[in-house]
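Every protein chain except one is present and positioned as in the full complex.
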């Protein structure tokens, strides 16, 4: 058994990471810490997941959110999507394996992947609304969030949601408040089958290797780890039985990366735009310096008087 | 459970059939994933639906609900035909070699002695041949055609893979794959565990479903083994404890039985409970019955129970019927024969079958008392909730008293889980409003009733006024006081019978264990199997030592496991005839030449010599039973019977409908749809979802979020046939009632081809009602039939017939 | 039960070297003097812990209840969080979707708070005192028992049974409550007695 998440202590706690450990801060530049903290990660083993939604339940309880009671729409996803009050969601796919003709019920816990190269942070215009700690956690800081929704556009996984109540963006924090005091995320602690485990990224990769070996021995030749390099790797990873087709797991992106559109917007456009506007202003300034003002002359006024002389009252 | 949750990690093969452990017991299912991850164990799921358990299984096979016996006897047949039997185990530890009486036979679906009028058997031929020495006759060579093994072989021969496919709808290749995987566990070093729950019990032949698997496990040599056993995944947190303490019509605590009114005195009562050994040297532990019984009587009536009054034998009520179970209670109510009813933490309006009958029955009571921490539909059965509870309060004359009780977080005591662990818990919250602990409520009822009898006199007050009630505060006994009573104490000094100089317990001391119980009135014990839970060492149920030498999964210093802190029942059978473990890597106990020792408390006398004393010490045979003699009402072997409402007739016994020995009340039979009914063509089944716990969690916002609204599950094929769309509304009705629900159309339910015809399955989860946070809804029990298992009267919730049609939406 | 003392017991017992994840010794860098703004304060600080078991299914997972106020000190205790108990051998800190939401059961809006009586033909419950409720219950019991108690059967055998009032016992009460209930019910001679084991 993977070592379970220990019980919390109720004594006074010193957080184990904070402002000094920021690697990135949205719309601001920070000096990354000289020494990076050990990277942490959550590993979600889809092949062990029983879709019980304990992670959702624990997430709601720990984060004190209050999702709406919706209707049944003929599916198992409840709520029907991630919401500002539901940071994680089990997504169910009934997939008939064309090779075996067997039905496979693929159940994937959706939520923030805590990308090494976070698109949300890249897109965010509000200084300090999104931060990335050197241990890999990408967190939203609600006091700084302006609710613009750019993070949604930046995210390759469609995760953040804007609250209509306080107009700020919400997503999984990886339970940064728990991790800061040496705990594991609430979902990982609750997960009955340890389909969710938490530890250092290295430990998680190693644990995944064992799982993949087991899956291969059970006939899942393409079992593998989902740690997409397109976003620099993630701090939430999946073990998939069919790692060659992540998209069958309710549309998990095959090769996620920050959209080139967002890259263009937040990259070249940002600089080119400032340049264009600057050039326009400077050109005007220089033109003025060189040519001076364009003034109406006395002759012009006189010509006008002549022209209008007979008409003017 | 014969084993424990943590023991499941030791298995090689898990079969989930008649249950859905991943959804109903997720944290226990963890140990399946551990076995898979660490031992390379495989998981098989056999279920009408592709459940969440199936989603993580190595192999899934579909089965039509209510045909498990045919499937399992098919597997037994496969094992016998292919010589996949653990012969040493079967020969030494089962009654395979016992010779059965000549009159016994099975023909056309019936065993010898059937009385159609009474729907019951004369079981006198279901017995061994008893030799002149008074012991059962055996043939160790298994050559005698009348030995149990040969009768069994003959009995299961009809269940060929072809027949299994016709009855169960399980494709032959899938059945054979399952049979092959299971049969591999006949090796002494490969062990299978069976995890089952209500999917097996809630049938008119539920007990026999379980027996079929138990027999298979014996044939494979998997009982008593680490990672093996028969593991009943109980539904509620203390349903095991309530059963152990015997809160049932016909039981006394510790599986003793209440006298019938034919047993006029204690000696007559004891004469049928002597349990004389059927083979030489056997322990036949029930020989101690009298000690358990007398100690119980002393716990009830203390000094008023004396040898002179046969320990107050007459004060026990005597049964005139096999039992007054819940179904009979509602039948009596419906007949107007009952005045009052108490529901303590139970919501029968939703939980019992045929809701219309329930409402009618409750409406005929003079009074109903409910005790719950949460609001229940039962306590509001008289309240109009539109179509969800369409009643007219003014027409209902029942007086209802609703008493608010505390919940787990606010009370103290022990609960017995499936592993038979009695675990203590502590209160941490202040109860809301005026909610009161059940201990206080029950004490108040007793004290006030006693006071009335003292003041006014009345009918036979003796057992009430003499009830032993020596609690520090009689108005509210503490959990510790009650726990100590359950454990039992010495009223006089108790000496060791083997060594009379050795004192087991001084007068007034808590008894160390049930071995110290006496039948002379010198000991008291509320529930003998719990004895040892709170002895002079203190409250053993509160133990929290997590040590587990060699990581066997026993955790023998954690809490207390009945009986005698034994973690795996029948653990003597984990070693061969000579006392060597079948599989050294799975050692539990072994014979060291002088005594039994190992990781667990031996399930045998510590010095009982191997080869002489059999491992199944509760049985007079000393071995387990493939043939149960007269102990089950519906036959010494299981036989396939269709559900009372079935889409096809019984293929092995065409003239038999349902279980011939199951009790059917007058009036209910007319409310069953006929076999292969055109009016009700679809096979329905009810079940729980992982997001909810029965009818409780609809009161919890989070769970209401996770599964907000009532729905039924149907196949894509049936949806297409009936024009039903996913998320649309449907109307589902049986011969007894009608419901409206959202439709969930899924690939996980597929039509089954049974005897050449497609059978559509409709799945109906049960968590909604008209109180709580979730959306109001119906439940399957508006539809289910009012009939129970032949032996224990568990209602047949898992197999019944309905019809379905799409509708625009609920009638507002 | 002192939670603090036994907190690390489990990991210790199963062999810390092999079991403890490297997280314990991660070396999270310098400990901050204060929480970063991004990280909300750890909400369990200074709460009282109490061990319990989940009241739902029979896996009987260990849970820890965190409350404001300490019942053992006679204070009013309000439970603010429940979490799986990692020291428990069966669940190892995990909980299912029901168990993980136990707080919602404890604090449910539909928790019953006061005794209520619904009179015959009425369409509502009315609040009554415990004394009124209990006295009414035993009055109804005794009247029925005295009217319908059977002392002897036709053969003259003492049978002492009462079958016109029945008792359906719970499934989640403690063994101790169950035993007390058994005593009270059986001593009154009730035979119509069952529990939830069947369903």
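Per-chain residue numbering starts at 1, and chain names A, B and C are given in the order in which the chains are listed.
Everything that follows uses one rule, which is that a residue touches a chain if its C-beta (ideal position, glycine included) is under 8 Å from a C-beta of that chain, and two chains touch if they have at least 3 such contacts.
Convention: contacts and distances are computed from a predicted model.
Visitor: The chain dropped from view, which UniProt name applies: "NADH-quinone oxidoreductase subunit A", "Hydrogenase", "Formate dehydrogenase subunit gamma" or "Urea ABC transporter ATP-binding protein UrtD"?
Guide: Spelling it out: the chain absent from the display is recorded in UniProt as "Formate dehydrogenase subunit gamma".
Visitor: Over the full complex, note down every shown chain the hidden chain is touching.
Guide: A
Visitor: Touching the absent chain in the whole complex: find that residue among A:126, A:179, A:195 or A:223.
Guide: Only one listed residue reaches the unshown chain, and that is A:126.
Visitor: Among A:90, A:162, A:225 or A:252, which residue is in touch with the absent chain?
Guide: Spelled out, the listed residue whose C-beta touches the missing chain is A:162.
Visitor: Of A:1, A:75 or A:152, which sits in contact with the chain we cannot see?
Guide: In the full complex, the listed residue that touches the missing chain is A:152.
Visitor: Out of A:1, A:27 or A:75, point to the residue that touches the absent chain in the complete complex.
Guide: Selected residue, touching the omitted chain: A:27.
Visitor: Go through chain A and note every residue touching the omitted chain.
Guide: Missing-chain contacts on chain A: residues 26-28, 125-127, 129, 144-150, 152-153, 158, 162, 164, 167, 259, 261-262, 264-265, 269-270, 272-274, 276-277, 280-281, 284, 287-288, 291, 293-305, 307-309, 311-313.
To be clear about the criterion, only the chains that are shown with their structure count from here on.
Visitor: Farthest from chain C by Cα centre, which chain is it? Let me know.
Guide: Taking each chain's C-alpha mean as its centre, the farthest from chain C is A.
Visitor: Give, as an integer number of Å, the spacing between the C-alpha centres of chain C and chain B.
Guide: 22
Visitor: Can you check how far apart chain A and chain B are, centre to centre, with Cα atoms defining each centre and the answer in Å?
Guide: 49
Visitor: By the touch rule stated above, which residues of chain C touch at least two different other chains?
Guide: 48-49, 82, 84, 87, 91-92, 94-101, 104 - these are the residues of chain C that touch more than one other chain.
Visitor: Touching at least two other chains at once: which residues of chain B meet that condition?
Guide: 26-27, 30, 690-691, 701-703, 706, 773
Visitor: In the complex formed with chain C, which residues of chain A make contact?
Guide: 1-21, 33, 35, 37-38, 40, 52-54, 56-58, 60-62, 131, 134-135, 139-141, 143, 173, 176-178, 180-182, 184, 186, 189-194, 198-200, 202-203
Visitor: For chain A, which residues count as touching chain B in their complex?
Guide: Going through chain A, the ones touching chain B are 1, 47-54, 56-57, 60-61, 66-76, 78-79, 86, 94, 96, 102-107, 192-195, 210-211, 214, 217-218.
Visitor: Which residues of chain C touch chain B in their complex?
Guide: Result: residues 1, 6, 9-10, 13-14, 48-62, 65, 67, 69, 71, 76-79, 82, 84, 87, 89-92, 94-102, 104-106, 108-123, 125, 130, 133-142, 144-149, 151, 153, 155, 157-199 of chain C touch chain B.
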